[in-house]
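The next block holds one structure in the form of structure tokens; read it before the comments.
All protein chains of the complex are present and in place, except for one that has been dropped.
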Amino acid sequence: MLTIAAIALAGCATTASDQEIASKATAILKQSFKPAGQAGLDRLEQDDAQRICSAAAGKPVSREAAAEIEKANLATIRYPADGKLVGDWRNGEKLAQEGRGKQFSDDPRGPVGGNCYACHELTKSELAFGTIGPSLYQYGKARGQSADVQRYTFGKIYNSEAFAACSNMPRFGYKGILSEQQIKDLTALLLDPASPVNQ
Amino acid sequence: MDGGRRAILRSAGQATLVALAAAAGLIKPEDARAEGWNKSAFDARSLGEALKGLAAGEPAQSKDIAFVQTPEIAENGAVVPIGVASALAKTEAIAILIEKNPNTLAAVFDIAPGTEAAVFTRVKMAQTSNVYALVKADGRYYIASKEIKVTLGGCGG
Amino acid sequence: MRRSSPEGRRLAARARAGLRALFAALAVAAAPLAAAQGSVSEEIAKYRAALQDGNPAELWEARGEGLWRERRGPKQATLERCDLGKGPGVVKGVYAELPRYFADTDRVMDLETRLVWCMVQLQGYSEADAKRNPFGSGNDKKSDIEALVAYITSESRGVKMNVPLTHPKEAEAYGVGEKLFFFRGGTHDFACATCHGEDGKRIRLQELPNLVTKEGAQRAYTTWPAYRVSQGELRSFEWRLYDCFRQQRFPELVFGSDAAIALTMFLARNSNGAVFDAPAIKR
Partner (left out) sequence: MKIRASLAGDSTEVKVLMSHEMETGQRKDANGQTIPAWFIQNVSVTWNGKTVLSAQWGPAVSKNPFLSFKFKGGTKGDKIVIHWVDNRGDRRTDEAIIA
């Protein structure tokens, strides 16, 4: 097992000069940013997932690395103590529309949104949706509302990399972007039969 | 289309006369200054008020007014290109009105004889709205409209 | 329209127009636009086309040209001896070959950084003063750098991008830029590549160029700087990077920093062969 991993690593080992460039890039990065508003230089400190996904440079990471990332991130998900995973879809819709939050230009007191429409189609009434992520229109209608679907949906919003290593989607719960209640409300936007997502 | 419109118009005939009388009292004396600015029209907060301010009364719907180089969707409400062309003889003025803006009237252009009755400019739109092109031709007023949708572009931040 | 025709004539006209009640006019007007509604992207394309004719960037270009020729700074000198890579005073076509290595500073520099250097060397400004206001904001805070950038880039319109990668420091900057392009960080795990690493993607309604491909880099890089209608400002490429990082939830990219130059080098070099066509006008 260890041997296989070692071979896999060797297979995508970087050349010496590439490593030089990489360390140069890290040094340059640190000198090229300054703290502003709520965004300190700590935001340039990468965790394992960020580091491994960056090094892949847009290509898929190895199966082993992906499994490691997913396992580590799955362990971070905190499900609500009250066991209720589905909140208010109306507030979820507002959060899906809200693009502000965590930028150095944003008020640290909020609002902070999920900005879901930036990347996903969600409802038929909002034409201005992005396509970086898949369409989520009729997400709940297609999947139902079983306990498993609720857990997956809440968990995916909480930490997307638990299910897809190097996902483009932010880890809203794990990184403290959205509160537990806000994630419940987004879960409701996706799953509630009354939500415009499921019309 | 024509027959239908006439029917509607006939039924509204009585209301028209009342409105005419009211409008007659609103005609403003010629401003003595070379550069006048029609404050009451620009302050108007509805289409009806703006038309009153312009002393336009009840303009007739006209197919001889066209929106040209005017998209149906604006990528940003801060800059919405609007072109208005009038095929009405003796067009003297063209005005652009935006129904759902805080102030309805956006611009008025006086067209000198010899100048083509077509103007192109850019306006701000607070939200998706009907945009009206009002034309004064040979002393009479005509109107046409077009809905322009304002979308949210960019990253949302 | 304010100048009303004689009252009598008006009333006569009104009587003739008696059939044309406002209500009816509005009823017709308010009817939904039935057919002829193009798709969203077609209509957005029309919107953009309508903006092409009459780009307020020209106001910045004119101001920038004035600043280039004006005696300014402690030394009361013009920038007309500034060497942007093709010799002192040459403006034509220089932007198509930037960033590049400059022997006099032993550094790879982009246009903005080089302009700052010229303002310091030729006009006697302190570096801090020259960099003080890199991005304009309204009438009270006009950026001289952005105006100069508008003028100088306009002098490369129609010129093929031809960014060199011959000096080792140019190659290094390109390599570093590529690494930075894929660097994920911040609260949201975003990298440049998150939005600009795949073909045919949109954020909201905005198409995202895939900057990893030659075509994507060419289309994007050759249309900056641009007048942003959403801001009513001309924006330079350094601003583009600065604001991308803001939206990536990173801290603030330092103007003229090595990261800014390296990323510019990566993207500019990838656009080689395409015809430069800016300052443009964008949402």
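As written, the chain order gives the labels A, B and C, with residue 1 at the start of each chain.
By our rule, contacts are C-beta pairs under 8 Å (C-beta built on N, C-alpha and C of every residue); 3 or more make two chains touch, one makes a residue touch a chain.
What you see is a predicted model; the values in this text were computed from it and never measured.
Chemist: So which of the visible chains would the left-out chain be touching?
Modeler: B, C
Chemist: Counting contacts across the full complex, list the positions on subunit B that touch the omitted chain.
Modeler: Subunit B touches the chain not shown through residues 35-38, 42, 78-80, 98, 101-103, 105-112, 114-116, 118-125.
Chemist: Considering the entire assembly, which residues of subunit C contact the chain that has been omitted?
Modeler: 2, 53-56, 58-59, 62, 138-139, 227, 229, 232
By our rule, only the chains that are shown with their structure count from here on.
Chemist: Return the distance between the CA-based centres of subunit A and subunit B, expressed in whole Å.
Modeler: From the centre of subunit A to the centre of subunit B is 48 Å.
Chemist: In subunit B, which residues are in touch with two or more of the other chains?
Modeler: Expected reply: 149, 151-153, 155-157.
Chemist: At least two partner chains per residue is the criterion; list those residues in subunit C.
Modeler: 40, 203-206, 246-247
Chemist: Can you list the subunit C residues touching subunit B in their complex?
Modeler: Against subunit B, subunit C makes touches at 1-5, 7, 9-11, 13-30, 32-33, 37-38, 40, 43-44, 46-51, 203-206, 229-232, 246-247, 283.
Chemist: Would you pull the subunit C residues touching subunit A in the complex into a rising list?
Modeler: 40, 172, 175-176, 178-180, 182-191, 193-195, 197-198, 200-206, 208, 212, 245-247, 249-254, 257-260, 262
Chemist: In the complex formed with subunit C, which residues of subunit B make contact?
Modeler: 5-6, 8-10, 12-13, 15-17, 19-20, 23-24, 27-28, 30-31, 36, 38, 41, 47-48, 51, 54-61, 69-76, 78-79, 81, 83, 92-93, 95, 108, 110, 122, 130, 132, 134, 136, 138-141, 143-147, 149, 151-157
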